[in-house]
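Take a look at the following structure, please.
All protein chains but one are shown in place.
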Amino acid sequence: MTDYTPTEMMTIAAARALRNGDVCFVGIGMPSAAANLARLTHAPDIVLIYESGTLGTKPSVLPLSIGDGELCETALTTVSVPEMFRYWLQGGRITVGFLGGAQIDRFANLNTTVVGPYDKPKVRLPGGGGAPEIATACGEIFIIMAQSKRSFVDKLDFVTSLGHGEGGDHRERLGVKTKGPTRLMTDLCIFEPDPQSNEMIVTSIHSGVTRAQVTEATGWPVCFAHTVAETPAPTAQELEVLRELHARTARAHGNAA
Amino acid sequence: MTDYTPTEMMTIAAARALRNGDVCFVGIGMPSAAANLARLTHAPDIVLIYESGTLGTKPSVLPLSIGDGELCETALTTVSVPEMFRYWLQGGRITVGFLGGAQIDRFANLNTTVVGPYDKPKVRLPGGGGAPEIATACGEIFIIMAQSKRSFVDKLDFVTSLGHGEGGDHRERLGVKTKGPTRLMTDLCIFEPDPQSNEMIVTSIHSGVTRAQVTEATGWPVCFAHTVAETPAPTAQELEVLRELHARTARAHGNAA
Amino acid sequence: MSRVMSLEEAVEANVRDGDTVAMEGFTHLIPHAAGHEVIRQRRKRLTLVRMTPDLIYDQLVGMGCAAKMVFSWTGNPGVGSLHRVRDAVENGWPRPLALEEHSHAAMANAYEAGAAGLPCAVFRGYIGADLPKVNPNIKTISCPFTGQSLSAVPALRPDIAIIHAQRADRSGNVLIEGIIGVQKEAVLAAKRSIVTVEEIVDDFGQRSPNACILPSWTVTAIAEVPGGAFPSYAFGYYKRDNAFYTAWDAIARDRDSFAAWMKANVLEKGPEAFAAHSRKRAMAAE
Partner (left out) sequence: MSRVMSLEEAVEANVRDGDTVAMEGFTHLIPHAAGHEVIRQRRKRLTLVRMTPDLIYDQLVGMGCAAKMVFSWTGNPGVGSLHRVRDAVENGWPRPLALEEHSHAAMANAYEAGAAGLPCAVFRGYIGADLPKVNPNIKTISCPFTGQSLSAVPALRPDIAIIHAQRADRSGNVLIEGIIGVQKEAVLAAKRSIVTVEEIVDDFGQRSPNACILPSWTVTAIAEVPGGAFPSYAFGYYKRDNAFYTAWDAIARDRDSFAAWMKANVLEKGPEAFAAHSRKRAMAAE
């Protein structure tokens, strides 16, 4: 079996979750790598949208920022940012949105705003950006986050974007009709919401990872599904395409590969 | 002196009222003729905007409809109709709007909706189109209408667009900060609002027209300003440019000139 | 993903009796061929939505396809009244026609709100005007910061939007250029959409990075109908036939001459008849 890193496994697991018909609202970093990996492997017709206004973009290298020239040059067309948020996101045209964050709780609510109190934060994080509305307007949400007790917490310091709220039918009670987080990909495993409680439970563990490792890296008493799968290891093709993408990107950004 | 028609006089009087720095929201028909006459004579830098979305258009012939190709081909750029009404009209960027109608009252309120009751009209007119918001969003309003007792009425059947309302400071009381109708050009004379009452009063009578003719053609007891000017007759140049414009238009539209 | 099909199939599959239909195009790119196809297929009880009902709705109303019209200005621009619409409103012939009347600003904002997934549009409108007194779909709303009173109208969400555009590519994306009106908003606001195009090309080629393009996944059906906007026009292809608009006045004034014209030019023809009016020309050519 080929060697691969936990981050590669996480990215590949996220790419696999995307379908060829999806219209995907992509963020920078791992979501961008995952979405483009999907496009370059099993989902050639996936539509990638970046909040900078680019519709149907097909970058050959990954952008460093959300509005890199590569995104516009390879897009079907580019619209203004108000139009992007009004017609395309709020208009309900996106099937999958990717999110990540500094903190996540068991109901996949996310915090990218502050650690500590809002008015006197211990760490001032970047803020929500598009997340508060991505979280409720996209058909469903995929989350990619490296797992640790510091980031998978019992209680968020701040709810930047809604996941399943307090669980159960909380989204519905808030008048939200979209599914919310349906999949959380970490470097250790895959979580999916429990059909009743909507708590995120482990449904697949990456090859070579133990339940104890997952439990140890989660800040709440983590639940496992009745049947937990083993995530198939990355295929040689998946790894090759992902690594080529990263290498092209590093060359294009003027960094050593 | 050159011969000219009352309609030519009315169009030329309207053109003269436009200034070189104006940004003018133009309607089809006489407003379009007047605005383009101004552009081709004393106001070469006037900005003409048509509600179909064309910004800074310079048509060589007059459009038959508000979205003729000529308007787009000669425009600085063309925006969508929602943008036109949101950013350009409602945004308060227009200095002068032109309006006309089937009926006008002494406070320059206009009716282009129905003659008779709304639910069972004697005549179903075209409707307001852009007028209700043009009337309040433009810096000031110029009105062009041929004068007759049937159209200059004591009471409108329907207020399609606000003039000075019930007179006085009625616009201000409605929260409207723009001036409203500052000038009404007819085939007989020019009206301007009385500084106190905002009733439209005659301030200039076209050459060869009598006060009796004006009174006879007005459905309310018409008032004349303390000093009433005689509208200068069209100059040879004004007439020449206007007639050439109409002739080019007739040729372009495939009609006999 | 949009599917390319014949106009007959597109109308057959997507326009249903009783639908709320928006055929848009602001002087430019009015989908006349599609309107004729709806008439030929004898659709009934339609609510016809359009900012500026002109010949295309005069024809649909005169042929009895409509029960209601939602509009902000109606007439034959620069020519006069729509005689078939007036006959329906004033005399109920061939059927009564209910009217829901707005201003342009309201309609444009209502399409925008529909495209934006909002339940209503908020704008500064109708101040001192009588329309809010006769149209219950015009309400007011207060700005929660300034207390300023604003107008609100329900978002437009047609069952089906029908537009005409210059080009589609092989992937089913649609390019619109020139006076773009409210067409993009109408399609995005609608549940289904039909776009007739002058031509289907392999690739749009060189274009503005900000071109007005409807991605294929926002469009239901595409039909290639060259000349399909006639007597309206297609920027880059053919000009508006102003003479036809003028001639329409006499045709439509009389019920019999209208019926005869519709029989000869619509009922006994197909979409291919529009090809005679199509002509690709360089954009800057005139």
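As written, the chains take the letters A, B and C, and residue 1 is the first residue of each chain.
Going forward, a residue touches a chain if its C-beta (ideal position, glycine included) is under 8 Å from a C-beta of that chain, and two chains touch if they have at least 3 such contacts.
Keep in mind the model is a prediction, meaning the values are calculated, not measured.
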{"item": "Of C:117, C:158, C:227 or C:271, the residue in touch with the unshown chain", "value": "C:117"}
{"item": "Omitted-chain contact residue, chosen from A:15, A:34, A:47 or A:84", "value": "A:84"}
{"item": "Full-complex contact with the absent chain, from B:9, B:26, B:62 or B:75", "value": "B:75"}
{"item": "Residue of C:41, C:210 or C:257 touching the missing chain in the full complex", "value": "C:210"}
{"item": "Residue numbers in chain C that touch the chain omitted from display", "value": "116-120, 122-124, 137, 139-141, 143-146, 148, 150, 152, 154, 177-178, 180, 206-212, 235, 283-284"}
{"item": "Those residues of chain B which, in the complete complex, touch the missing chain", "value": "21, 23, 47, 55-56, 72-73, 75-79, 86-87, 90-93, 137"}
{"item": "Footprint left on chain A by the chain that the document does not show", "value": "28-29, 51-54, 63-69, 71-73, 78, 80-82, 84-86, 89-90, 109, 113, 118-119, 121, 124, 126-133, 135-137, 158-162, 165, 170-171, 174-176, 253-255"}
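The definition used in the following text is that only the chains that are shown with their structure count from here on.
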{"item": "Lowest number of touching-chain links that must be crossed from chain A to chain B", "value": "2"}
{"item": "Of A-C and B-C, pair with higher C-beta contact tally", "value": "B-C"}
{"item": "Label of the chain whose CA centroid is most distant from the centroid of chain C", "value": "A"}
{"item": "Length of the line joining the C-alpha centres of chain A and chain B, rounded to whole Å", "value": "57"}
{"item": "Averaged-CA centre spacing for the pair chain C and chain A, given as whole angstrom", "value": "40"}
{"item": "Multi-chain contact sites of chain C, meaning residues that touch two or more partners", "value": "112, 185, 212"}
{"item": "Shared interface positions of chain B, touching two or more other chains", "value": "none"}
